[in-house]
Each structure stands twice: as structure tokens, then as C-alpha cells.
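One chain of protein is taken out of this complex; the other chains stay put.
The block that comes next holds chain A.
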Amino acid sequence: MTTSTLGAPPRSALGRIVDRVGGGLVQAALVLIGVFWLVPTLGLFVVSVREETANNSTGWWTAFTKPAELTLKNYGDLLATGFTSSFWNTVFITVPTTLLVIGIAAMAAYAFAWMEFPGRDGLFLVVVGLLVVPIQIALIPIAKLYGTLGIFGSIAGVVLFHVAFGLPFAIFLLRNFFAGIPRSLLEAARMDGAGEWKIFSTVVFPLAKPAVASLGIFQFLWVWNDLLVALVFADSGNQPMTKALQSQMRQFGTNVDILAPGAFLSLIIPLVLFFAFQRYFVQGMMAGSVK
């Protein structure tokens, strides 16, 4: 245990030994847990680079002694099935959604944080309430609406749905951040005669980069990883990777050689983003944990 400078009681030799052993046990337990947490993903990777026949006969862990079984053939086969197009669909859905959510939410958040209008607090409580609304509620009505508008099955429809359901969290997160910006900064800008749009775009928004980064990474991962919205609103030509993979799940046993590399490809970009921006990821998570 830590010996604090703040007058920790002197420990006996025995106590120290107990601590040492306990610390060792804790470390050993954590190593074990870490392995436990890593193994499933590692298994997916190994399965994705193993020959189909090898996967069907033995466990993936035996591949470490038989590196000859390893092959990139599964990835080649997967790309030959047209998986590339669903990769791009995922990109075309995720990137516009993220940008739109940030833009629209930032404007609303600015109004909530720094403008006076009747019913402001009540309206914001509505936003807080909408944070937890399950998206199931909108599937049927929006499917009908999209049918009328003629965008059912299109990427635009999927994007619009994601934007709408991303907004409550985004407005909530950004408004709380904006509200923390010192009033004096805005007052000074207003004194100088700057218009609201100018203050928003040149003072507040630039200051909010960390919050925007948190929101951006969250929104990106959320949409990239979505299955349900795509399942309902994207037709097969516009389907993202999650839906493409899902359609292969029915014959899991025979499709493992396509599913494993597909699942692995779909998680590479989120993982890279996660490791690059984990700081913002964690911050966004903490700030939005009422969700």
C-alpha cells in the first residue's frame, strides 16, 4: 500500500511482507484479467488469418505452433464478395453524420448557453429527457415518413436518422461546455459589436475544440458501429459493414472465414481512433454519462 507522506502509521516488517505478497497477487490477478479481456479479440484475429480447413478442425490457439496455416486468403475472398463497397457505405454514413451533428448541436448549444429566450430552461430539460429515448420508438414512424419522402433505403435516410438521435447527447454535452466559458469573453466581444454568429464561430466554437473532439469521436464510433438503424433503413446496395456481416451470420459455422476478417476489418478504424484519441473518448464518456 502507498506510504503517504502524511504520517502513515509505521508498518511492521510482517505488515510489509503481507503487503508485498498481496501486491504480487493483485498484479498476477490483473495480468490474468488482462489476458482474459484480450483473448477474444486476439482469437478473432487469428481465426481471420487461418485457413478454413484449419479453423474447422482445431482451435485457433494451435496456430501458434503451426504458422504454416496462416494465410491472407480469407481477406482476399472477403474483398471479392464486395465488402469494399460496404466499407465505403460505412464511411459515407459516418463522416457526414458526425459533421452534421457537431454543427447543428453546436448552434443549438450556443443558444442554450448564451442567449436569452422564453422557455429556454424548460426546452433544455426536454433535451435532457430525450437523451434516453430508445430509437425503437422511431423505427416505424420514420420508415413510413421516408417512404413518403422517397428516401427509404438510401444513405441520406440513414444519416438523417443518426443525426436526429445524436443531437440530444451532442447538445447536452456542448451546452454544458459552452456554459463554462467565462462570461467576460462574450461580453467583451458583444461590446465590440460582434454579432451572435460571429461570436459563435470565432470565439466560442474555437474554444470548444476539446469538447468537439470528444463529441466527434463518440458520435463517429456510435454511428460506425450501429447495426439496428442500418438494418431498418439501409437497403442492400447502401448497407454498411455491420449489416453486411449480419447477413452472413445465419450460417455462422460455414461463414466464419468471411465473418472473422470482416469483423476484424470493421473494428480496425475504431480501434485506431480509440487509441489515438482515447483522452477525448474518456472525457466525452464522463461528460455524457447520464446517457
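Basically, contacts are C-beta pairs under 8 Å (C-beta built on N, C-alpha and C of every residue); 3 or more make two chains touch, one makes a residue touch a chain; residues count from 1.
Quick note on the criterion: contacts and distances are computed from a predicted model.
Looking at the choices "Alpha-glucoside transport system permease protein", "Peptidoglycan-associated lipoprotein", "Response regulator transcription factor" or "Small RNA 2'-O-methyltransferase", the name in the UniProt record of the chain not drawn here is "Alpha-glucoside transport system permease protein". With the whole complex as reference, residues 1-2, 4, 6-9, 23, 26-27, 29-30, 33-34, 37-41, 43-44, 47, 58-61, 104-105, 107-108, 110-118, 120-121, 124-125, 127-134, 136-143, 145, 160-161, 163-165, 167-168, 171-173, 176-183, 186-187, 190-191, 196, 200, 207, 209-211, 214, 221, 224-228, 231-232, 242, 245-246, 249-250, 252, 256, 259-260, 262-264, 266-267, 270-271, 273-275, 278-279, 281-291 of chain A touch the missing chain.
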